[in-house]
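Following: one structure in structure tokens, then a few remarks.
Every protein chain except one is present and positioned as in the full complex.
As written, the chain order gives the labels A and B, with residue 1 at the start of each chain.
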Amino acid sequence: MEEKTFEPKITAFVCNWCTYTGADLAGTSRLKYKPNIKMIRVPCTGRIDPVFIIKAFEKGADGVLISGCHPGDCHYNTGNYHARRRWVLFTELLNYIGIDSSRLFFSWVSASEGKKFVDVVTEVTETVRKKGPFIQYHKINKEFVLDE
Amino acid sequence: MHEKTFRKACADSGLNPFLCEIANLREHCSWVHEDIVEGTKKAIDLVRIAVERVKRNVPLSPIQVPVTKKALVIGGGISGIQASLDIANAGFDVVLVEKQPSIGGHMSQLSETFPTLDCSQCILTPRMVEVYQHPRIKLLTYSEVENVEGFIGNFKVTIRKKARSIDESKCTGCGLCVQKCPIKKKAYNEFEEGLAFRPAVYVPFPQAVPNIPVIDRTVCTYYQTGKCQMCVKVCGREAIKFDQEDTLITEDIGAIVVATGYKLYTIDKKPDAQEIKGYGEYGYGKYKDVVDGLQFERIASASGPTSGEILRPSDNSVPKKIVFIQCVGSRDESKGFSYCSKICCMYTAKHAMLYKHKVHDGEAYVFYMDIRAGGKGYDEFVRRAIEEDNVKYIRGRVSRIYEENGKYIVKGEDTIAGMPVVIDADMVVLATAITAQPDAVKLAQTVGMSYDKYGFYNEVHPKLRPVEVSTAGVFLAGACQAPKDIPESVAMASAAASKSLVLFGSDLLEREPTVAKVNESICAGCFYCQKVCAYNAIERKEIKDRQGNVVKVIASVNSGLCQGCGTCNAVCPSKSVELVGFNDEQIYAQINALG
Partner (left out) sequence: MNELRQLAKELLGNGTVKVIIGYSEGTTPERAKPFIARTEEDAGKLIFNKYCVNNLAVYLTRKEFKRKGTIGIVAKGCDVKAIVQLIQENQVIKDDVYIIGMNCGGVVSGFGVDDTAVKCNNCKVKTPHLYHTLLGAPVETPAKDDGHLKLIQKLDAMTAEEKWSFWEAEFEKCVKCYACRQACPLCYCEKCIADKSMPRWIESSAHTRGNFAWNIIRAFHLSGRCVGCGECERACPAEIPLSLINRKMGMVAKKEFDYSAGMALDAPTLVGNYDTADREDFIK
């Protein structure tokens, strides 16, 4: 029963110049995908801090997608290279803690890749859907009494 | 996508444009989702995200920085000359820096130019003189850019003016010292590409600008033994200054045009050794009569060592059979460079033509891979070489060249006939690849430009911003960006000049206010921000106590340089540097809105 009604919550952090614009293109091309994903725009993948990802899980995300310009195409020259190196460390760290690649996704989607954007989003949505709700994080979220 | 439009609409109606935020429901929701109920829920979420963000937006106004209306042009070849003249003629000051003792660049070495066969020096020399006499151009020859600091509109440039050992204010350019210098047959003549020698004190070529000699300290007898001083004796103006030292000149500059040109691939045989050493089998550097394109230009030039007669360097005889080989190093990833050098097809046709015009009974063969003659009148020019001047084009590569009985045996293949070809030539001309200057990378690091793996400078956008580099206020002209012929270089130079003039068109420069800002009270000064900044926008700021002792050194953002990517914000462990407009509180609130 649970599985049929489960709609994963997916938070995405995307760069302004490539993936966000690629999502625009998916729209203007009238491509279709599931509405599970909600995007937060940042100027560059270099701006993305791992605390964003942790906070997204704390706010109930079942999966997180990070996406930006292809290597060499960064609007800010090197932002995505610096980001990529930190992601290597961060994915390994989260994987070690128990948040693996079925919860946390990375992609390069350029402004001209509306189709790829849809493919990535669909794959992410379906992978998380199959994996099911992130019950471990939901559990510690639920136990938490807001101190704000 | 429509952010600019809506921000402008806000500004028009009196609201600060940076208080405008967009929830892109059309492209990101209504057009892409079919489930109306779920789609509507998502739309509400997207609006919520935008609201949380806009709640925390602050009114921003563009950052204004003053503009120094003076341009620096690096490189005094045809590109640098053109850019300098355009900027100066528009009424702005130019500092033109040339590494060699004279401006003119490679174009001054050429005999005649394709596709019109007009004399290169005849059209270039007037431009050189114009530069020299222009009241708005400060010409610094025999000088190099040593350091560049600052940012668009506000560069501070340090230029090293190398010691000529000649007092420029006294020298009249009479040339007596050059004539009397006892060193005649020793020094490598750069202008003649090694086909002749020059004295220790020399003017690179007769039309040099400025017409002031320079003493080559590596060969001058005085610098070797402390004796001679012949030049001192003959100079009536006491202009020889053996103890002259390099001087450093600093200039405030608003825009920089980089026009440092190219270097021919030398198969590691000329003074500058290169990493790539392919094509040794052609005997270049070993056989005197196997020359490169620029050497042939000098041989064909009326001002060259043979006064324009086509003669073999080895024995001054007229070659009756010349083989021209294209793509020596170009379009060859395994032995040379993957790119096409672009001008070789044309200049080889020109060379063959010039040869046939001068040696009527001579035979000219061209080995080619493809003929790339795109350009106005270019293909017609090559056809003329083949059809009117009877140059024999052979499609194929040459495997080897060796000497036998005073002839050069060129072994190749005719891939159209599918047969091996052997030609006993008197002379061979190699169209060697155009490469980046050997010190291109050093300059790139000084100025702040990115470059490809061959050392050519990268433009920001290959189509829409072809003359700009990633550092704002720096523009490219000519072959330092990629191989280019003269008209292209000149066009690019004018483009770079007009980009500079756009900058000089206003007194203040407006820049996006979404830049990083340091919270000085908590910055610990680890400078990870500085390491990740692609724009050198992070500076070090000393915090002192009342006694003037430095108590800590912290980061400070130069808002003139910052482009607002926010990578510094992400790597800062304590979030002591934050990106205005995308700060942590805003993003935190946006993530929260999804909870």
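Here is the rule we use: a contact is a pair of C-beta atoms (placed from the backbone, for glycine too) under 8 Å apart; a residue touches a chain by one contact, two chains touch by 3 or more.
Just so it is clear, the model here is predicted, and its values are computed rather than measured.
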Can you name the residues of chain A that touch the chain not displayed here? 50-51, 54-55, 58, 71-72, 78, 81-82, 84-102, 105-108, 120, 123, 136, 140-141, 143-145, 147-148
List every residue of chain B that touches the chain not included in the displayed model. 521-528, 531-532, 549-553, 571, 573-576, 584-585, 588-589
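Heads up, the rule we're going with is that only the chains that are shown with their structure count from here on.
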Interface with chain B, chain A side, in the complex: residues 7, 9, 11, 21, 23-28, 30-35, 38-40, 42-44, 46-49, 52, 55-56, 58-61, 75-79, 82-83, 86, 118
In the complex with chain A, residue positions of chain B that touch it: 1, 24, 26-29, 31-35, 38-39, 41-42, 45-46, 49, 450, 470, 514, 532, 534-535, 563-567, 569-571, 579, 582, 584, 587-588, 590-592, 594-595
